[in-house]
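The structure is given below, and queries will be raised subsequently.
In this view, the complex is presented without one of its protein chains, the others remaining in place.
Right, chain A next:
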Amino acid sequence: MASLIDCPHCGPRPREEFSVRGDAAATRPDPEAGPEAWHAYLHLRTNPRGLHREHWRHSGGCRRWLVVERDVVTHAVHAVRDAQEGAQ
């Protein structure tokens, strides 16, 4: 894992200040969407060997949820944005 994450609010901060939640690709389906959609949301992951978008929280800093785009082979961080951007 990269040693620094560039928080859009706090600037580059050590990775230890952040906590990871996981894959940011899954979006919560409509409550009436049916068991297949809920199964896919809850369990299925593309788990790519390359670029991966993840939710990280700056728990030791501004405490904002972030979306970090990261290469899971080289651990290079490509982009970081606040999770609220683009969210509904």
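Note that in this section contacts are C-beta pairs under 8 Å (C-beta built on N, C-alpha and C of every residue); 3 or more make two chains touch, one makes a residue touch a chain; residues count from 1.
Keep this in mind: contacts and distances are computed from a predicted model.
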"ABC transporter ATP-binding protein", "nitrile hydratase", "Multiple sugar transport system permease protein" or "Sarcosine oxidase subunit beta" - which is the UniProt name of the missing chain: "Sarcosine oxidase subunit beta"
Selected residue (touches chain absent from view) among A:9, A:45 or A:81: A:45
For chain A, residues in touch with the removed chain: 1, 3, 15-16, 20, 22-23, 35-36, 39, 42-49, 52, 54, 70, 72-75
